[in-house]
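Starting off with a structure, shown below.
A single protein chain has been removed from this complex, and every other one stays in its place.
This part shows subunit A:
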Amino acid sequence: MSRRNGEAAEAEDAADADDADDAEDGANSQFADPSERREGLTGPGPDDRPRPAERRSKQGVRIDPEAEASHPARRTTISALVKHEPGVLAEVAGLVSRRQFDIDSLTVGPTTNPETARMTLTIEEPEPGVRQVEKQLEKLVPVISVRELGRDAVRRELAVLKVHDDRPAAVESVVEMFDGEVLDAQPGTVTVEVTGSSAEVDRAVEAFQRFGVRELTRTGTAALARGNEWTTHAEEERYERQRIDPRTNRATDQSTTETAPGAPTDDD
């Protein structure tokens, strides 16, 4: 090894080191005299010093130490208006998985504005988590506006089920019960469609189980705010701006022209 123990080791003169030390509150002045040894770290140990009695929950919320910390997860719907451009879905999906958000479904589709798309996320998170989902989504550059929908929002989900056709009449009556539709009937299988709230679809799927569900696909929830309320904050503005320009027959939105360089920009 390259440990050097040559001439410098013999040098008695530690003056330079001392000079350097003096300004350090004399903290290192023991180097003038090696025998004047300094202690390592000192002070009362962990058991001999005051410790706070209070506590936070795992979510970082201050809690009464006596009470049990509880932030129950709740199921809710988040709507995000996004730019309709490649990579947005991957970006949102990546965010959700990377941040370990607990999501039940994510749907994406067009809106009234050709330059935007809507993503609807159904999530199950405690309150701090819901706010995180919102804020982290808002940070993504292609995301325009995000909002948690109220409990009264209009929510819809579609399921297509393929069941065995042993009892066609019974299948038919379950279809009727859930306001569904038979899409296809063949020897061997009946394919039906059911739409409704997520819970209704759950109940329908449950009901069809008795026939033996051979295959199943569900869309996840699509949702809009109820009545005059806009689904996200940017919606109204976007709606106004996407009105068709009669001269060009094109959307007149300016703020998203980066995704559609051909769109006219002279009329705002």
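Brief remarks follow.
What we mean here is this: a residue touches a chain if its C-beta (ideal position, glycine included) is under 8 Å from a C-beta of that chain, and two chains touch if they have at least 3 such contacts; residues count from 1.
Following the convention adopted for this analysis, contacts and distances are computed from a predicted model.
For the chain that does not appear here, its UniProt entry gives the protein name "Acetolactate synthase", which is one of "Acetolactate synthase", "Phenylacetate--CoA ligase", "Cytochrome c oxidase subunit 1" or "Halocyanin HcpB". Residue A:132 is the one among A:132, A:191 or A:219 that touches the chain not shown. Not every partner is drawn; the one left out touches subunit A at residues 1-5, 8-9, 11-14, 16-17, 19-21, 23-24, 27-28, 30-31, 34-35, 37-46, 49-62, 86-87, 90-91, 94-95, 98, 128, 131-132, 135-136, 138-141, 143-144, 255, 258, 261.
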